[in-house]
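To start, the structure under review is shown below, and the notes come after it.
Only a single protein chain was left out; the remaining protein chains are all shown in position.
After this line comes chain A, so read on.
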Amino acid sequence: MLPSLVVKTLRDYRRASIGWLLGISAFVAIYAGSWAQFDANPDAAATATDGIPQGVRDALGVQDFSTGANYLQGTIYSIFVPLLLIMAAAMFGARAIAGPEDARVLDLYLANPISRRQFVLQRFVALTGVLVVLGLVPWLLVSLFNASLDMGVPAANVAAASLGLLLIGVCFGTLALAVSSVVGRRSVVLATTGAIAAGTYVLRVVGDLVGGLGFLRWLSPFHYYLGGDPLREGFDVAYLIVLMLIPAAMLAFAVIQFERRDVST
């Protein structure tokens, strides 16, 4: 049986989860399903992204749409779906501590025999559970379209990219949790998480594009997600491990920090 706070949290998150699930499903299905028109028309595929300046394309990791891997990377994995997943993760992460603290109900929960540590851990488990469900969507749908539309991407590579995507979501969800462990204000948590997500994204782009600043990309979680080119190269175990260590470290920080501070009214 699941711990009581995990059950309650999943129940609280249910409505919003269904919304994000439908949104992400629709987005992935529409884009992956549109592959047929590029597959049938190589000229269109080669020029589809010409309207976008080269610099922007490089920054976003978008190439032409001449192969299934290019197409999936450009439409789904490089920016839009990570963005959706990160937004969902930040919102659920902010609802873990800052939400009830803002709403002044946190003390009602903490008056129970649930330690601060357990509180953070159970919230993390529920958050990750929801993100796993949301992260399964791109994997299942892309796998489906990849097979049925002959996109030609090895199934393992789709799995590798999708796992990285999920872990990016977990990273930023845990970041929101870590920020809440310091400041229990939803607006602060969302703004900080959003700023760090945008900042680290830019860090990777700058690291990739600007000679001499290559070291910067190592500071960005996005590098460990797409830097190994999972759709073409498959699993990069070392990178995926880094993507798991980042949330693990932030979770540890969140526990220690939340144990120390006063809960506000």
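Here is the rule we go by: a contact is a pair of C-beta atoms (placed from the backbone, for glycine too) under 8 Å apart; a residue touches a chain by one contact, two chains touch by 3 or more; residues count from 1.
Criterion: contacts and distances are computed from a predicted model.
**Student:** Of the candidate names "ABC transporter", "GMC family oxidoreductase", "Twin-arginine translocation signal domain-containing protein" or "Acyl-CoA dehydrogenase", which one corresponds to the UniProt protein name of the undepicted chain?
**Tutor:** Spelling it out: the chain absent from the display is recorded in UniProt as "ABC transporter".
**Student:** Touch as defined at the start, partner being the missing chain; which of A:G61, A:G74 or A:P100 qualifies?
**Tutor:** Result: among the candidates, A:P100 touches the missing chain.
**Student:** Against the chain that's been left off, what residues of chain A make contact? List them.
**Tutor:** Answer for chain A: residues 4-5, 7-8, 11-12, 15, 99-100, 103-108, 110-115, 118, 262-263, 265 touch the chain left out.
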